[in-house]
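Note that one protein chain is taken out, while the other chains of the complex remain in position.
== chain A ==
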Amino acid sequence: MEGNPLLTALNIQPSDRIISVHENGLSDTNFIITNLMKKIFSDNGKICLVIVHHTLGHYHNVLKRLGQDFMEKFRNGFATTIEPLKDIATNTNSNFLSSDKEWIVKSLFLAISDKINKLLDGYDDGQVYLIIDDLSHLTDLGVDIKFISAFINYCINLAQNERISLVINCHIADSNDNIISNCLRYVSNLVIDVSPLKTGISHEVTGVIAITRPHSTELLLRNSTLHYKAYDREIKTFAPGESIYHLYK
């Protein structure tokens, strides 16, 4: 973790049980999710990954660049997946295309709780993480906001068990997404906002990461804003204004 500037900057605390990642505009938060996954695996944690935006192959390829073998973790029982994206394409009677929108979130939650219980079985001293990438696609499937907020509520109730933590990714494009994002912000211990630069596209800076811990009592951990630059194998972070220094280092 020491060699990873992003994880150093995020400085994940044991108290960060509910983490929400917000993707603004055309930015891409996938690097946050994959870096968090790397940290979880290196801490011997288990992951239940809900894949709605990317594919399993994508996570495997990106994690390989970070030095983790997702498929091996999958085989060893340290990771399990729920793949609505695959289900929509392959299953002719997919639950996710049901006209009963409440049933979509219900069946998803039942699948999640089932998988998490299996991960917890015979695993006495470790953390199990539920990662949802990405929640806002439920609105594309026509699920009403009230059902999505109920779904968030159910997931948070899962975290009542101290051995379960949540990482939820949410893309913000329209007003519905904003409501979901605000709902997530309200319940999260750690809020990570990723945005593109307001001024356009730059060669030195890819975007801005804002880290907020709304419930933290430590002032140092409460707020921080960073710029980041994406490279082929890593993400470099730096304080705003320091980018030129990083170029010539």
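We take it that contacts are C-beta pairs under 8 Å (C-beta built on N, C-alpha and C of every residue); 3 or more make two chains touch, one makes a residue touch a chain; residues count from 1.
The rule we apply is simple: contacts and distances are computed from a predicted model.
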item	value
From "Polynucleotide 5'-hydroxyl-kinase GRC3", "Eukaryotic translation initiation factor 4E type 2", "Elongator complex protein 4" or "RBR-type E3 ubiquitin transferase", the hidden chain's UniProt protein name	"Elongator complex protein 4"
Selected residue (touches chain absent from view) among A:Lys73, A:His137 or A:Arg213	A:His137
Residue among A:Gly57, A:Gly77, A:Pro214 or A:Pro240 that touches the chain left out of view	A:Gly57
Touch residues of chain A, complete complex, unshown partner	26, 28, 30-31, 54-58, 60-62, 65, 71, 85-86, 88-90, 97-99, 136-137, 139-142, 171, 173-175, 177, 200-203, 230-235
